[in-house]
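Just one protein chain is left out here, and the rest sit where they should.
Up next is chain A:
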Amino acid sequence: MSEGNLAVMKPETMKSYIWLQTADGSIQQVEQEVAMFCPMICQEVIQKGVGSSKNHAISLPQRVNPAMFSLVLDYCRFHQMPGRSNKEQKTYDERFIRMDTKRLCELTSAADSLQLKPLVDLTSRALARIIEGKTPEEIREIFHLPDDLTEEEKLEPLKNTMDDPRIRLLNRLYAKKRKELKERERLKNVEVEEHVDERSVDDLLSFINSRDPKVVKKKKKKKKKIVSSNDIHDKESHDLHSKQQCVEETGSSMREVPNLPSAEDDISTPKASSEDEDDEIDPAMREMLDREVEDFAQRLNSTWVRSLGQERRPVHFSINGNGTTRRHTGQSP
């Protein structure tokens, strides 16, 4: 372009440009005020003095391919102009992020490596909006995620974690409370019905997948339903307890939990109860947790490595003196 040539010949009179090189090797020049809107480019120019000529073009990070870079530049060009009202900016942003999810991911990545925080926020929010409320199947389809979990893992994702001593302790405590409650129930003459339930999902997943009937049908399990007495709060149809039962029967070898009334009763009563009961639970829980957390962390790392192969190296946490965390990870960002 003749304008570009003029810029080289009479730098004082024309506006200044910055030279940038994308990952594929191609070099382009961009108006200074637009390019400097990206903190990463700004840093390169100021700290290293590059970008002023074709030979000293700034190399952009690998995650910024030419197509994404031109999108980023459009964004910068709009937003760096002063005097844009909030409404104008919002309208532009809403239109700007309308693109397919593949490009949206690439754009997020590019914005992140250029440290352009407003664009990272915009694209992150757009991705979150896409993910929110969808079933795992839908999400996998939209983003082309590999479907590499076994059926078992999908239905009982807590399998690994059922070995978690904290969960075991929780279950034991719930069981104890349920027993107590059942005794109380007996004294009050509450009706108990039994239903057969087709569904077998663990508690977390059933909560999550309650809108998705497909995931559900596998084994027959029992489910109990309690007609309300005066201290039971909610009526029950999907029994949390039965799910937990299923998990424990099929998952690890724990069969400590007998068939007992629905879960919410034992939760509501113990938690609403007095200080005494809670004091009884907490110190014991705390002690066991402290003792076994270390053990669990080690097992977590080894499980992780085994199940994921080389994809992800174990992540170690260490806590600095002031309580903040430092994560040592072998992964490159």
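Observations on the model:
As a working rule, contacts are C-beta pairs under 8 Å (C-beta built on N, C-alpha and C of every residue); 3 or more make two chains touch, one makes a residue touch a chain; residues count from 1.
Everything that follows uses one rule, which is that contacts and distances are computed from a predicted model.
Its UniProt record calls the unshown chain "Probable FBD-associated F-box protein At1g32375", which is the correct pick from "ELMO domain-containing protein", "CCT-beta", "Auxin-induced protein" or "Probable FBD-associated F-box protein At1g32375". Screening A:27, A:67, A:81 or A:105 against the full complex identifies A:105 as the residue touching the chain left out.
Although one chain is not displayed, its contacts with chain A can still be listed: residues 101-102, 105-106, 108-109, 112, 120, 124-125, 127-128, 131-136, 139-140, 143-149, 153-154, 157-158, 161, 164, 166-167, 170, 203-211, 233-238, 240-241, 244, 262-265, 267-268, 270-273, 278, 282, 300, 304, 307-308, 311-312, 315, 317, 319, 323-325, 329, 331, 333.
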